[in-house]
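A single protein chain has been omitted; all remaining protein chains appear in their positions.
In order of appearance the chains are A, B and C, and numbering begins at 1 in each one.
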Amino acid sequence: MAGNSFGEIFRITTFGESHGKAIGVVIDGCPAGLEVDMEFIAQQLQRRKPGQSAITTQRKESEAFEIISGIFEGKTEGSPITMLIRNEDQKPQDYEHLKEAYRPSHADFTYETKYGIRDYRGGGRSSARETAARVMAGAMAQLLLTKEGISISAYVSQVGNLKLEKDYSELNLSATDSNPVRCPDEATARQMIELIEATKAKGDTIGGIVSAVIQGCPVGLGEPVFDKLHADLAKAMLSINAVHGFEYGSGFKGSSKYGSENNDIYTTDANKKIITTTNHSGGIQGGISNGMDIYFNVAFKPVATLMQPQMTVTKEGAETEIKGKGRHDPCVVPRAVPIVEAMAALVIADHLLRLRSAKW
Amino acid sequence: MAGNSFGEIFRITTFGESHGKAIGVVIDGCPAGLEVDMEFIAQQLQRRKPGQSAITTQRKESEAFEIISGIFEGKTEGSPITMLIRNEDQKPQDYEHLKEAYRPSHADFTYETKYGIRDYRGGGRSSARETAARVMAGAMAQLLLTKEGISISAYVSQVGNLKLEKDYSELNLSATDSNPVRCPDEATARQMIELIEATKAKGDTIGGIVSAVIQGCPVGLGEPVFDKLHADLAKAMLSINAVHGFEYGSGFKGSSKYGSENNDIYTTDANKKIITTTNHSGGIQGGISNGMDIYFNVAFKPVATLMQPQMTVTKEGAETEIKGKGRHDPCVVPRAVPIVEAMAALVIADHLLRLRSAKW
Amino acid sequence: MAGNSFGEIFRITTFGESHGKAIGVVIDGCPAGLEVDMEFIAQQLQRRKPGQSAITTQRKESEAFEIISGIFEGKTEGSPITMLIRNEDQKPQDYEHLKEAYRPSHADFTYETKYGIRDYRGGGRSSARETAARVMAGAMAQLLLTKEGISISAYVSQVGNLKLEKDYSELNLSATDSNPVRCPDEATARQMIELIEATKAKGDTIGGIVSAVIQGCPVGLGEPVFDKLHADLAKAMLSINAVHGFEYGSGFKGSSKYGSENNDIYTTDANKKIITTTNHSGGIQGGISNGMDIYFNVAFKPVATLMQPQMTVTKEGAETEIKGKGRHDPCVVPRAVPIVEAMAALVIADHLLRLRSAKW
Partner (left out) sequence: MAGNSFGEIFRITTFGESHGKAIGVVIDGCPAGLEVDMEFIAQQLQRRKPGQSAITTQRKESEAFEIISGIFEGKTEGSPITMLIRNEDQKPQDYEHLKEAYRPSHADFTYETKYGIRDYRGGGRSSARETAARVMAGAMAQLLLTKEGISISAYVSQVGNLKLEKDYSELNLSATDSNPVRCPDEATARQMIELIEATKAKGDTIGGIVSAVIQGCPVGLGEPVFDKLHADLAKAMLSINAVHGFEYGSGFKGSSKYGSENNDIYTTDANKKIITTTNHSGGIQGGISNGMDIYFNVAFKPVATLMQPQMTVTKEGAETEIKGKGRHDPCVVPRAVPIVEAMAALVIADHLLRLRSAKW
């Protein structure tokens, strides 16, 4: 109801403010008996962590997470799993100047108006710091998916006007993490890095797109009519800070197509399994996975905090100038890759459990 | 859980199959005391109804809806509101040939695999017939919104490659219903109609885009962090049959922008109200409405049922040819306009009620 | 949120007012593939129906229910199941005198104050007529339970001061329906009937207790810590009109006991299955079923509508006299037996589905 929970059976609730004591997550509904790979969770957090390279924010966030509950002798025990990261390296003085002014295209104004109170330190609850909690929870979900043979791979496919024109099937997705911008095409990656560095040098920021593919899903994930698999993926993605758009399968381009171009014809593979010859449906038909690859794009707007002066108003409506202090990302998409994967994993894990109730 | 409900406080559950006895909706959580304008509900249904013009399906659906519960002496009484439309003009024989074969890009295969059973008559539960229930419920929500001074206007902005390049602010949205394609620009509308007619003549179908704008929202709608207003709008839109994409504010184009271009600067209007000078944020910041117009695009793929032969397989995996019989839309977007409005209204009504719990 | 739904996975929403067009229920989450025994549903409705005997209300309710959706070729298809009973034999004139006055111990005053509007005809939404919808849904749930070897038997164990002192294990529960008061002990039943008749003759009403036993449950039903199986049963029972109390296992009597008396010692049966030697725990330990019989008592207050004059006030607070008109039960417990069974079945069916997500 108050919006801090996600999922129906595999259900997470995140908590914590950017400059409060800690951020964290409770997972309620993770089945018992799953071995917890702490290394894997740490690794996912590491991928989201600021300060990994010259093109990301230099804020130093602790990577140390603590499991508070729900794990017994290395396995999930069926009770709520709580994970916590203490906030460190806080520089609240970097935010003191924001106490009175509303940062453009941030949540300062809307939060203060809605709640009558605002934690102005780094955006408080509205900070992307919250996504670390999602990454921890998503890593737990991914542990389940791995056991089911399901993999999720996200990567950067656009930064500013630089578009990776290749389809995911033409890319070596295991190369995604080999460069700091997380674009699996080395040549494009180099250009993207240059663009981000140039943008940063101007004190500006730039938008981009993360693409993702989910492979190995069984037929049957997704619930008609409102909880269609792609509807839940859309919500998951749009709930990530700075996301302004989502498309799956043929997406916006599909709107220009004829049905005779866009339809996916059924056939059978060598094992007599029913497949489609094309996959404009993006692995989902009628809201339910059909066993083909699920792929989608997530559009991120440019980061709102600029290292340039911008005009704004105070609470009282007086004009004032503001300029970003501290440490911020010039482009959010490289660090968004593990966040997109985490949210996708949460959706799939939840629907895997929901599928268990489809038949008697 | 099983996906047939939408909303948290203003919560609807739809039911019914395309060729079952009836389709309908229960609204639980509509506040008491609202006067019910039956004419308005009928009118919205009429707008969604097939057979309105030469460019839509000729299936004759009854427009007669019945209110079963929840209304007393013309007002909502706080109990569940149930609305029903009996299915008529059914031609199940049009579907007999689908008993064994899976229609390409339809839900036949996924439903049958998920549930082990399938109502093959017109798609059963997966049919867009279900959206009539949404339109009735959405009309109830719109009655609330009207009282709050909130209006929702959707219109067709693209059919195939024909794009309406104007922004909503340059259009006369009251003209939307003046032509059968529901594009408020008369010249573009004419072209679109021609394109749809030509497509229909070939037995083909074509995709398109519906754009929408919500005006008059208070500041504060939307819940951090998962139930961001745009995340709920995205889910609402992606849950509509044939939708493959959603973007709001600067959307996918915003991914190409610099922060300095995309940010919305705060200022005050003549009444000292805080507003933004531009609105790339699409009226939502940090997931919460900021009082500016909310606008978004919804991408529809081409209708999957073609009046051309297509190859497919049977349940047993044998190849077979299939061809649409009966009455189908060559392009779904004109009739999707009231559906997009209905889903948007449901999201806004729900968040208006949720906002009531934000402060003590 | 607005309270008309029950259950998490096997989830029902009831709708309809006592003197509206119809009452009904939507079941969302009933697994696909279940054969629907229409005869059984009709039979359960018949058991709840007024006018069965001299000791129940003579209101004639239609027994004709209609399945609107969710069933295809005699089986559940995984989509919402909607069942409807049209209201007939309405005598709204019997209620005209209630338009202004609040009936004592009814919901008239609280509904009108909460909602600002009230359907005064027979209590509107607050009428026990609503329980017919529960009985239909519960019958669907019972069809599932039967397949799992689970049975539910309720019976009347007290009317006024007449208590059946025997434990359920000493009773022949198949005899419950052999008399109109639904007490399986024939001698006690006769006394109860006499008491009810005498009460009716005075224009008065009388309370009673329904006891129930659920047999054949697997170990594992119930979710720690809030959705303990007995907590959900308690809520289910207290949600039935006129119920004022619930106890399971050793219940209120257990509060007088020593631990050494009340504990259930584990042992094994002939098949090496772990069982308990006694069952003061009522088949539930730590909120989770342990495989033993689940039994509980449900306390009903006397029906509030009397055929005697009672003082009350009008909306404006003026004193006035009121007297029941029409047709009312002198004692509600005989007809409550199938309602208790239905609500218990809904709880168990829901937890059977929830159990499917306990382990990976």
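Rule of thumb we're sticking to: contacts are C-beta pairs under 8 Å (C-beta built on N, C-alpha and C of every residue); 3 or more make two chains touch, one makes a residue touch a chain.
The structure presented is a predicted model; accordingly, all values stated were derived computationally and were not measured.
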Contact with the hidden chain (one of A:A32, A:I275 or A:M311): A:A32
Contact partner of the left-out chain, one of C:D28, C:E77, C:E130 or C:E341: C:E130
Where the missing chain touches subunit C, by residue: 1-6, 8-9, 14, 102, 104-107, 109-111, 113-116, 123, 125-126, 130, 158, 160-161, 199, 204-209, 219-220, 222-228, 230-239, 244-252, 254-268, 272, 274, 276, 280-282, 284-290, 297, 299-306, 308, 310-313, 317, 319, 354-355, 357-359
Where the unshown chain meets subunit B, residue by residue: 1, 9, 29, 31-34, 76, 78-79, 144, 147, 224, 353, 356-360
Absent-chain interface as seen on subunit A, which is shown: 1-5, 8-9, 11, 13-17, 20-24, 26, 28-29, 32-33, 66-70, 72-73, 75-82, 84, 111, 114-119, 124-125
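Quick note on the criterion: only the chains that are shown with their structure count from here on.
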Touch-based graph of the chains, sorted into line, ring, star, complete or other: complete
Chain located farthest away, centre of subunit C as origin (C-alpha): A
Subunit A and subunit B: spacing of chain centres that average the CA atoms, whole Å: 26
Euclidean distance of C-alpha centroids - subunit B vs subunit C, Å: 39
Inter-chain centre distance, subunit A versus subunit C - centres from mean C-alpha coordinates, in Å: 46
Residues within subunit C bordering two or more other chains: 1, 9, 29, 32-33, 76, 78-79
